[in-house]
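To keep things clear, I will list the structure first and then write my remarks on it.
A single protein chain has been omitted; all remaining protein chains appear in their positions.
As written, the chains take the letters A, B and C, and residue 1 is the first residue of each chain.
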Amino acid sequence: MNAALRSLGLSGITGNPVAFAVALALMALLLFVPAAHNDYFNLVFRNILMYAAMAYGWNLIGGYTGYVSFGNVAFFGIGCYCSGVLSTHGVDSLLADVALAVAVNALFANLLGRVVLRLRGPYFGIATLGIGVAVAEIIANLDALGGTSGLALHQVDEAHFGVYYYAMWLVALASMLGTFFITRSKVGYAFVAVRENEDAAAALGIPATKYKIRAWMLGAMMGAAAGAVFAPANGFIDPSITFSPDSNVFPIVMTILGGIGTVAGPFIGALILAGVNELLQRYIVNAHTLFFGTMIVLVVLLLPRGLVWLFGLRGGVRAWLRSLTAYRA
Amino acid sequence: MDGILAGGVLAIVAIGFSLVWGIMNIINLAHGAFVMLGAYVTYELYAVYHVDPFLSLPVSFVVLFAIGYAVQRWIINWVVRAPILTTFLLTFGLSLLIVNVALIIWTGDRRGIETAYSGTNFTLLGVTVPWVKLFTLVAALVITGALQLWLTRSKTGRAIRATAMDIGAAQLSGVRVARIYAIVFGLGAGLAGVAGTLIALSSSINPNMGDPFLISAFAVCVLGGLGSVQGALIGGLVYGVIQAVATSVQFTVGGQLISGSGLSDAVAFIVLLLVLIFRPTGIMGRAVA
Amino acid sequence: MILRPTAALGVLALAATVLVPGLSARADTDTIVFGSPISLTGALTKEGHLTQEGYEFWKTYVNAHGGIKVGNKSYKVDIKYYDDESKNDTSAQLAERLIDQDHVNFLLGPYGSGTSFTVAGIAERKKIPMVEGNGAAERIFNQGFKYTFGVLSPARRYLEGVLEMAVHQKPAAKSVAITSASDAFSQEVAQGAATWAQAHGMKVVYDNKYPDTATDVSSVISALKGTNPDLIVNAGHVQDALLVQKGLKDQNVMAGGYGYTVGPDTPDFANSLGKDANDVFGAAQWSDAVKYKGEPGFYRTAQEYAKAFEAAYHHRADYHNAESTAACLAFQYAIERAGSLDPDKVRDALAKLDVVTFYGILKFDSRGLNVYKPMVVNQIQNGKLVTVWPAGLAEAKVIWPAPPWGKR
Partner (left out) sequence: MSTPLRIAGVGMRFGGLWALNEVSFTVEPGTIVGLIGPNGSGKTTLMNVISGVFKPTKGDVFYGERRIADVPTHAICRLGIARTFQIVKPFAALTVRENVAVGAMYGRDGAKRSTRASFARADELLETVGLARVAGRPASELTIPDRKRLEVAKALALDPELLLLDEVMAGLNATEVDEALDLLRRVHARGVTLIVVEHLMKAIVSISQRVVVLAEGKKIAEGSPSEVLSAPNVIEAYLGSRWAKRQAELRAIDDERRVALEVEPPEDA
């Protein structure tokens, strides 16, 4: 993975300050969405925030620590079910939901990490992919959790709807700022050192495994929190919703699109990707997926280093054109 | 037994996937889409020109090889040296694109191929064996053997392996990497095409048929060891067997009957995890450098 | 340097486009707009299209015949679709969009139980009535939703017809093997079938599920084969029916009959399986053999409907088409009875609705579920789909037991 980020063209750990400023500004802007008093926008942007939080979770382990996980959806899903279980036991408190989800997933990630974080590269990737699939299938087979029929949480009414939005906004903001402060702290530098070269990191006194597990846990907590808010907001959860391929792939795609291993990347990626997807879905009903795919292909070819890199680009168009051939064989 | 037979297809799907990943360091999310295209090539030949599916095997290989070659040469090649996640994103986009074009061309209708021999079977030691699946298994074996031979003996094969080991060195020794990559990717797509043809015989055809195979391809090629052809074969068979065994298991937890077949993927992946813990680079995998 | 501000602006601009309320598609006042999130891409594309055909067919008819009368004013109808990509987690957003952006008057259900459930939740919150014809999972109707109505018989009853038919054959089926996909709908169907069988002295010799993403069910089938049942039923969708039927032949599994939920009734089934599709039973919400005399306002008999439909879409109307059309009909009659477009008035009218149509009776129990219409059983007899059960509607004698593979 170290090769991966070497070529991001981002020097310094938090990536590009301009991009981060823009991201913060946009995040602040999203605080005013409920002012539109339009449930549709609430939902659209709540989902964007949700994906952003999940993307930040993935970015910590996949982007900063260089362990590419395909299983973070498990944390989101378990987070959802924590709220589900509480709700079926008559507890309808977002705080409780988030608290439980974060605690459970921190523990789960910790235990799991001790096993899977021994693996490297693709082998880690597949092991985590398996975790996602396995957790989903196990839950689908537990009648206690509703099995494939899922769980119906208390019905969402108009009054709550805004609350869920703000809750998700807080989760996303926390994930973004969390990432920012983590990555500027000693811990963050340990993550990146591990990503860049585990042996060299060890030679500098960094216990790699310990920090891998930390990154994995922190990431899990972000995804879990997003799930804990999503479940009651959606009012109903089942394995096909909480462990959907989208919830697994989108955060990764968004992070790559925005810029791996940067603080602004996941959020900007989420905003653009979900935003464009929404517009296509709406105005090109019959072929939106086709256009969506085409757009992704073009973005990768035109901005192989992610959108955030554009902010840091020096030398204008010429430099950009030159950069396009950088990865040719 | 069912497991081994089912594993044949998985193996063929996984071999191509594993080659591309192992040699080019590209996780080709469009692999499932290639499988689907292979199936449609076979279907069109069968429906329009009444070509027997088995005769169309080479055709779908060639067609898909061409497609794969072109895609690599003119699209992926622009970012082929980029970090694995970049190409991951690219192929994600490509698969969306291909599947939805297919949806426009062939609609969502499910199609099937009925031949004189489809479904025919023989019984061996009390086990019923469908000819088609047996052939699939044989095909998997033949492909593995041939590929292995080609990779080790032929000039191109050696060039490919050299490239896999060290691009720089390969280039210095006059290997045209871009071309090699295109060939490998074409090969991967071609094998997907072959798999598609065989799947078309034992299952139904529709634009989304490829997706479920992608996940198992992931598991299989890692189970066997990335980039290892025999690995993918063994991985495929093992994976098939695990799932089959899981299906036959039933147990009760807290008064609830849990049937293994509902959990076959979970079981398969848990076994995969165990394998990786003891052999961190898969069954046939080499030690990590 | 040039690019930096451009990039910043780009991001902001895009954010803005999404933020700024899009032009709302609120149609002119003499059109009633229905909205439906539906599977236009993804795994359930085919089923989605069948549903859409059912809706569109009704729309064309109504508009051609002067629209829906509300009081003394006639309204044209329009239906707005969005693609849920066959994913349960996208339909929520689409439903909100239909209601808040496009200001649709009413919702027509998506295809599939999972999606229907999600949309039902939103319909409830927004107090917009939804009638759906393609989500039979009963869990949808056990939530106490007031604004969701289903015109179809509940999942658990899907296979009852097939089982009932089988026990009345000579030789009567004494044992049944049940296979099912792991999704909610299929599970409810399977449980319903098992319960019915036990209640009617039928032995359930095998009852097992497989992941709904399975690409190969051979191991399930060889397990089932050992139990050699008189009847084999599968609870699943078209894909499952095809997989299982091919698998059964692959392993030369012989039984008196083979019954499926979704599958045999869709043209795809016979098209893909050819001869091997013969003698298979399909549970159906409706068939063009049913003998109802519907109220005026639409085609009054199944036969008229089927004829006109085939003329329009060049394939035989299957029950997905019919139940989708029926959903629209429920609205048509309810709106006329309510004499208003007010969601609550229409909702009450739906709750009180009690009409006979080409599709059968449209009447909802307290949960909003149409439990008053029987299922029918079709059998594919040399390539043609004929209704064989209930006996009263039978177009042909049941072929039982099925001849050996290869002799069909």
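As a working rule, a residue touches a chain if its C-beta (ideal position, glycine included) is under 8 Å from a C-beta of that chain, and two chains touch if they have at least 3 such contacts.
The shown structure was predicted, so the numbers you read here are calculated from the model rather than taken from an experiment.
Just to confirm, in the complete assembly, which displayed chains does the hidden chain contact?
A
Of A:202, A:249 or A:284, which sits in contact with the chain we cannot see?
Candidates A:202, A:249 or A:284; residue touching the omitted chain: A:202.
Write down which of A:151, A:192 or A:257 is the residue touching the left-out chain.
Of the candidates A:151, A:192 or A:257, A:192 is in touch with the missing chain.
Considering the whole complex rather than only what is displayed, give the residues of subunit A touching the chain that is not shown.
Residues of subunit A in contact with the hidden chain: 2, 5-6, 8, 10-13, 184-186, 189-190, 192-193, 195-197, 199-208, 261.
In the analysis below, only the chains that are shown with their structure count from here on.
How short can a path of touching chains from subunit B to subunit C be, counted in steps?
Contact-graph shortest path, subunit B to subunit C, evaluates to 1.
Averaging only over C-alpha atoms, locate the centres of subunit A and subunit C and give their separation in whole Å.
For subunit A versus subunit C, the centre distance works out to 35 Å.
Where the CA atoms of subunit A average out and where those of subunit B average out, how many Å apart are those spots?
That pair's centroid distance is 29 Å.
Which parts of subunit A, given as residue numbers and ranges, touch two or more other chains?
Each of 137, 140, 289 in subunit A touches at least two other chains.
Going through subunit B residue by residue, note those that touch at least 2 other chains and give them in order.
In subunit B, the residues touching two or more other chains are 100, 215, 259, 262, 265.
Show which residues of subunit B lie in contact with subunit C when the two form their complex.
Contact set of subunit B toward subunit C: 1-3, 5-6, 9, 100, 103, 107-114, 118-121, 123, 127-128, 130, 132-133, 199, 202-208, 211-213, 215-216, 240, 243-244, 247-248, 250, 259, 261-262, 264-265.
For the complex, which residues does subunit A have touching subunit C?
My answer: residues 18, 22, 26, 29, 33, 36, 38-41, 43-45, 47, 137, 140, 147-150, 152, 155-158, 161, 234-236, 238, 240-241, 244-247, 268, 271-272, 275-276, 278-279, 281-282, 285-286, 288-289, 307, 310-317, 320.
In their shared complex, at which residues does subunit C touch subunit A?
Per the touch definition, subunit C meets subunit A at residues 1-4, 7-8, 11-12, 14-15, 17-19, 21-22, 40-41, 81-83, 85, 87-90, 92-94, 96-97, 99-101, 114, 117-118, 121, 124-126, 137, 139, 143, 182-184, 187-188, 211.
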